[in-house]
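Note that one protein chain of the assembly has been removed; the remaining protein chains are unaltered in position.
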Amino acid sequence: MSELTPTQGAFGTRVSLRRWRAVSGSAVWRQPLAVVGVSIALAWLLIAIFAPLVAPHDPLAQDFLPLQHPSHAHLFGTDELGRDVLSRVLYGARLSLPLALLLVSLSLGLGLVLGLLAGYFRGVVDGVIMRLTDLVFAFPAIILAMVVTASLGPSIRNAVLALVFVSWPTYARVVRGLVLSTADSEYVQASRLIGASARSALFRVVLPNVIGPVIVLATLDLGNAILLLAGLSFLGLGAQPPAPEWGQMVSQGTENFQYWWLSTFPGLAIFTAVLAFNFLGDSLRDIFDPRTMSGRGS
Amino acid sequence: MRRFASHRPLVRFVVRRLAALVALSIGITFIAFALTQVVPGDPIRANLGQIAQTQPDVVAAFRHHYGLDRPLPVQYLRYLWNLLHGDLGQSEQTHDSVLHDLGQFAPATAELAITAMVIAIVVGVGLGILAAVRRNRPTDHALRLVSLGGISVPTFWLALLALYVFFFRLGWVPGGGRLDPGVLAPPHVTGLYTFDALVAGQWSTFWDAFRHLILPSLVLALFNVGLLTRYTRSAVLEVIDEEYVQGARAKGLPEHVVVLRHVLRAAMTSLITVIGLAFANVMTGSVLVENIFAWPGIGQYAYQSATALDLPAIMGVSLFVAIVYILVNFVVDLLYGVIDPRIRIA
Partner (left out) sequence: MSALLEVDALHVELPGRGGYVTVVEELSYSVEPATVFGIAGESGSGKTMSTLALLGLLPRGAHVGGRARFGGTNLLGLGPRALRAVRGRQIAMVFQDPMTALHPMMNVGRQLTEHVRRHLGLPKREALERAKSLLEDVRIPDPEGALTSFPHQFSGGMRQRIAIAAALACEPRLLIADEPTTALDVTVQAGILRLLDDLRRERDLSVILITHDLGVMSSIADRVAVMYAGRVVEAGARDEVLKRPRHPYTAALLRALPQPKTSKATPLVTIPGAPPSVEAVPAGCSFHPRCGYAVASCAHELPPLVRDGERIFACPVDPFAA
């Protein structure tokens, strides 16, 4: 495991390559949970891509008797507008998965840039960026996201923006920490001794060492992203009807309480998708050094 | 060489932390203020409704009255000044002062959050220790599944399912709110109904409040049970092979004393960090849980003011929650110093 810590080894790129081999190679597949996680996530991804082929009906068409129990004709029943719940759940993957990916990549991108800046320039830049992360951390994510979405107007786009706004600091802090520890390590000193410029050291040596752990962090974060997006939609601050969004569908069930299938199945969809990423993320954390993963904390 | 750890470093530590806390609070007011500026729409017009259409001079008068015609920095300073005097403005929804509203709703959330935290800490830390002690055995593997499941369940969905099963199907618990209709709240001491009812000796009120509290707090606790189980496990594993743990066994102490006294104490510093994190999760969860269980707390207030764009209320809630949150982190920092004598000196 020691070869996986970002600060060791004589050549940064080789260390991170070895780390990737550990991740893509046998280490992951020895973890049954990772295999289960990857399988479920892949299944949802395929469903999202081929939704029109796998869904029995149009998710928006109000073609059927409303509020039918699950049956052979409608495995997950129908909702209060006579739409097929199964089809809506399957189409829901087309919203939740890409949006979660988008959300995580945007926060990762923003956090990566700001973290690199903070770690590279240090001093005032570092101070300003780190105080900003302190500020965002001082608000519970959902309250801040709620206020931002409400201010910008409830829509799925604004929900994503609001959540980017609250989730970049974790990445920024981890990246900054990794940059600081890598930049001070012997091999960066060595590469600068043999004449590499500071900037080329940042991109050739530091960046590859930072990317690995950050990707793991992002995997761990995917599940959370799905949960938060669904939560905002549940509150009516994200996806708007009639879009087949899982959180929004669960909230439909609150108004028709006794018709349990309305919220049970979309909820199960959220649960399995989040579980898949948590299985994968937890296994990855086992492989990597868990201590590089704590973004919060002072 | 020894005994230079008097109380003075601790004092300096507290002062430094307090200064950071004040700086952070000012930053938060700035963010809260900035948020109000990005909101589209005009609160005065919204408030005045019809009058705004017909009488522009009234609008201007209101603007002037609230200082909205002044430059932004002046508005901000004025806002800070009012804050210092405990004036958070008036909610446009409840037509009460925001401070009064917060005082009204905070105890409900406090009762829910504290109960959920206690459940999460007791169960989560307990299960985490169990998993660590049985590491790589079936119990550990099962607990890994349970804890990962716990952090994967959408809280709002779990709340609905729980309500469906335990209220709608089984009728074991009431459907929502803090008390049955017709039951009077106990005399106000803390605002936590269960506690106040006990203090007043009103057993039936206590029982009613407790029955209302149990399901939402369990639902709210689950995510943190999963989180704490996982973190406790790794925190315990990090110290369980230390020489002083083996040393405690070599002294002839029974295993439960070794684990609960020596191992847990050493793992405590890492655990406290997570407990701070868990608190943030409870605040997040309470917005959703309060919504579903019709629990009249801060989460509901935040949600309603956010959807109604009730600016003073939004700013008040953000400020309040953020300050509670940094206070919790402040306490966490202090606890580090109390638990680990080495930190007091550093």
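The chains carry the letters A and B, assigned in the order they are written, with residues numbered from 1 in each.
By our rule, a contact is a pair of C-beta atoms (placed from the backbone, for glycine too) under 8 Å apart; a residue touches a chain by one contact, two chains touch by 3 or more.
As the structure is a computational prediction, the values presented were derived from the model and not from experiment.
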item	value
Among the chains presented, those that the missing one touches	B
Option touching the unshown chain, where B:Pro56, B:Pro187 or B:Gly247 are the choices	B:Gly247
Candidate in contact with the missing chain, chosen from B:Ala266, B:Met283 or B:Ala306	B:Ala266
Touching residues (missing chain, whole complex) on subunit B	1-5, 242-244, 246-254, 257, 261-262, 265-266, 268, 339-342, 345
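The criterion applied here is as follows: only the chains that are shown with their structure count from here on.
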item	value
For subunit A paired with subunit B, centre-to-centre distance based on mean C-alpha positions, whole Å	24
Subunit B to subunit A touching residues, read off their complex	24, 27-28, 31, 35, 38-40, 144, 148-149, 151-158, 160-161, 163-164, 168, 230, 234, 273, 277, 280, 283-284, 287-288, 291-292, 302-303, 306-307, 309, 314, 317-318, 321-322, 325-326, 329, 333
Subunit B-facing residues of subunit A, complex	33, 131, 134-135, 138-144, 146-154, 223, 227, 230-231, 234-237, 247, 250-251, 253-254, 257-258, 260, 263-264, 266-267, 270-271, 274-275, 278-279, 282, 290, 294, 296-298
